[in-house]
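All protein chains but one are shown at their positions in the complex.
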Amino acid sequence: MSLTPDQQAEIEALRAATRETHRVTAPALEEILYQPLPVLDHGFIRVVDYMGDDGAVVQAARVSYGKGTRKLREDQGLINYLMRHRHTTPFEMCEIKYHVKLPIFVARQWIRHRTANVNEYSARYSILDNEFYIPAPDNLAAQSTAGRQGRGEALGGEEARRVFEILREDAARTYAHYTEMLNEDEAGNVVDPDRKGLARELARMNLSLNVYTQWYWKVDLHNLLHFIALRGDAHAQYEIRVYAEALLETVKRWMPLTCEAFMTYHMGGAHLSAKGLEVIKRMAGGEKVSQGESGMSKREWRELMEALGREA
Amino acid sequence: MSLTPDQQAEIEALRAATRETHRVTAPALEEILYQPLPVLDHGFIRVVDYMGDDGAVVQAARVSYGKGTRKLREDQGLINYLMRHRHTTPFEMCEIKYHVKLPIFVARQWIRHRTANVNEYSARYSILDNEFYIPAPDNLAAQSTAGRQGRGEALGGEEARRVFEILREDAARTYAHYTEMLNEDEAGNVVDPDRKGLARELARMNLSLNVYTQWYWKVDLHNLLHFIALRGDAHAQYEIRVYAEALLETVKRWMPLTCEAFMTYHMGGAHLSAKGLEVIKRMAGGEKVSQGESGMSKREWRELMEALGREA
Amino acid sequence: MSLTPDQQAEIEALRAATRETHRVTAPALEEILYQPLPVLDHGFIRVVDYMGDDGAVVQAARVSYGKGTRKLREDQGLINYLMRHRHTTPFEMCEIKYHVKLPIFVARQWIRHRTANVNEYSARYSILDNEFYIPAPDNLAAQSTAGRQGRGEALGGEEARRVFEILREDAARTYAHYTEMLNEDEAGNVVDPDRKGLARELARMNLSLNVYTQWYWKVDLHNLLHFIALRGDAHAQYEIRVYAEALLETVKRWMPLTCEAFMTYHMGGAHLSAKGLEVIKRMAGGEKVSQGESGMSKREWRELMEALGREA
Partner (left out) sequence: MSLTPDQQAEIEALRAATRETHRVTAPALEEILYQPLPVLDHGFIRVVDYMGDDGAVVQAARVSYGKGTRKLREDQGLINYLMRHRHTTPFEMCEIKYHVKLPIFVARQWIRHRTANVNEYSARYSILDNEFYIPAPDNLAAQSTAGRQGRGEALGGEEARRVFEILREDAARTYAHYTEMLNEDEAGNVVDPDRKGLARELARMNLSLNVYTQWYWKVDLHNLLHFIALRGDAHAQYEIRVYAEALLETVKRWMPLTCEAFMTYHMGGAHLSAKGLEVIKRMAGGEKVSQGESGMSKREWRELMEALGREA
């Protein structure tokens, strides 16, 4: 992640200003407000604004005139109850706004979450920075041989060397061609006064999907947790999972009670089918059950055994 | 509007607390934070939390690292441009949360606006207050004779007297029957220990549509303005229009520049059809145009003349 | 449920017409197309239109040029996989439209599902029918004594008699007052030419929450199943649960493979928390676990034991 001195000065100016408010605040989140948290090689997330705290969830659930809060323990109990029983609307009552820098192929997965607000940096108006995602060697994964999706071990040796060579050279070349077609340098200065320059909205099409873009992204707490659950899952692509993990860190600071309930009831839990529940009832009763008698397909059986931490 | 002493104390406690924040604030809105603004005979709206200010619209439109703001005049210019050209996403970047008390027949119109978050006071769990909307004499309107929808003049004399009698007596009787079926008083105390009491979720069905309910309602600025435009319109039912007007007052305090742009480009404006535009071009060229030559239906013509402040 | 002869004739006319189409069809659903399926005392649901079948889910998941279907068994396997892993977007690719008649207090729960399209019969323009929901004796439940929400046993004897008396008399009286204030009979004929009549949008406020309304409701398959899962659950209020059950019957006809996957992986399943999963791992390993050692609250423990079909 690299910020220009101007950008850093702007961020510092925001952090230096302190105002009075009658609204609730989340002190641990205030500590990192506006600060970019690095993700991948050039990306970041930073919290730009927020609304509400754990008490606001309780307040909304009770439709109260005041804080809604009684005692810390009761609040945790109510939040746990709401989370466990998927009463999602009180969690929709808190809102957070991020500034995110991310590769376009990650942005394309991210944007599929529709219940959020987005303002993206426009490559129709503006020139994109010369920043491309290049995986770290550990993340240069081979195609998974088991499933059709996902990754196997990291590539090594000559194969890895060649992949890095391709990714770096193609990024450099396509970006150089981008500015050449624009007839502008990165700062927007005309290069050759005798040429017209290709429209920005067209020239961008030559950039590759690992070029970085950025956007403001605003979302309510329920949909944020849903995003983190899906994109922080082990089956999600690594490059979006690290963003989900960074988002989770900000939730911990913002909403400690809600975050704990989320970790207990969602992230660490599992959904069992009717058949899975039947198997478990029998096992809990001391019975030995095999896949053959379970009525489950092999794949389902393997998934169930994984959830139970047993060999399939 | 009547608050219990407990409710007032809770509100005062919230207003008395002041905290420090690095977030942007809207000082004029802070002045009325948490305070109920009366609407109708027992209703209110009150701002419970908010996020963002005019500068946040500019910041999102520019996807900036800092405030995004340059000079006040430039900000107003950009906000006007965004509003005029219906670039709605920067206005989605601000959020506000209200606590609203309103009659159920108003709530049923309100909830049709789907892009918002709601937590309603539950009449499955709790006992509703004995508060019913009874129109003021000026608002006891006759059925409009012109269109099928809307209102004519206020009723008077014996007809009005009888309507008030019906509304008041039926409200009192159905509420008394509600608590009788519950076998509970308003505070939830059992009345007759030998009776079981009807389930709350059932007993409520005997209440009439002018009983008051309440909810927390959270919405982004764009959808709030859309709500105000539709429900603050002259064709909207009076009983929801007054809520829209109260909401607009809070927007003025929260977002003065955006609110001014909204009043100029939406509320005071008009949408013209292709045919309407054609008529206006001819009129602006000095031509006299009649409905017959306009290609418009009588109804369309009347609507156009109204928009132009001319007789049809 | 009572339809007028005109309404029945209109429905028969629609059912009698047969057209040719290149679209996919769901023959078992065509059999009941347009026909009202009775729910509660005066309500119904009826399928008015639909789009897609089980094959369309497969087709969308594969983004195929043709049907997407390979063999029935493969289709079922893919649908099961999508359902189990909550890949919801292919199920959003099918759509269904219902005409529903329902009491207003049920409509108020129903409308909370925002991802759907609704057109409701307007009581601003039109006069509502004289139809009110009165529970059957079996459903005249007492307030639950265990939790704060829900129902206990049915009321009986004098208490039940009095409740029916109240519900019936108040419905009749408020409706009579409604038409008196309107100065119109049910068919919209003016009663007393010397009176103006109260505006329809006002007079309706005197009706109670068990009066019937009706609407067109259109929803995609994923959101329909989500509705059925929440509102068909044992904790949902009986009066909306019977609608969910009627909807489920139409899904069985429309989407047999998807419906089966839904019953297996959602309706009959359970979500376990991290702590619940831990308990189950220990039990499956032959260990005896008590609530005290489980790290779970008594309420959580009771919920887990219920899911496992064991005594708490």
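Letters A, B and C mark the chains in the order given here, with residues in each chain numbered from 1 onward.
Rule of thumb we're sticking to: contacts are C-beta pairs under 8 Å (C-beta built on N, C-alpha and C of every residue); 3 or more make two chains touch, one makes a residue touch a chain.
The model shown is predicted, which means the values in this text are computed figures rather than measured ones.
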Which of these, A:24, A:78 or A:155, touches the one chain of the complex that we don't see? A:155
For subunit C, enumerate the residues touching the unshown chain of the complex. 3, 6-7, 9-11, 13-15, 17-25, 30, 33-34, 48-52, 56, 59-61, 63-67, 89-90, 92-93, 95, 97, 99, 117-121, 214-216, 218, 220
Please output the residues of subunit A touching the missing chain, sorted low to high. 103-105, 107-108, 111-112, 114-115, 118, 122, 124-125, 133, 135, 140-144, 148-153, 155, 159, 162-163, 166-167, 170, 173-174, 177, 180-182, 195-202, 204-210, 237
Footprint left on subunit B by the chain that the document does not show: 77, 80-81, 84, 263-265, 267-277, 280-281, 283-284, 286, 297, 299-300, 303, 307-310
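Following the convention adopted for this analysis, only the chains that are shown with their structure count from here on.
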Rounded to the nearest 5 degrees, what is the angle of the rotation that puts subunit A onto subunit B, matching CA atoms? 180
Outermost chain relative to subunit B, judged by CA means, is A
How would the subunit B/subunit C interface be labelled, same or different, where same requires over half of its residue numbers to be shared? same
Centroid spacing, where centroids are CA-atom means, of subunit B and subunit C in whole angstrom: 29
When you check subunit B against every other chain, which residues touch at least two of them? 118
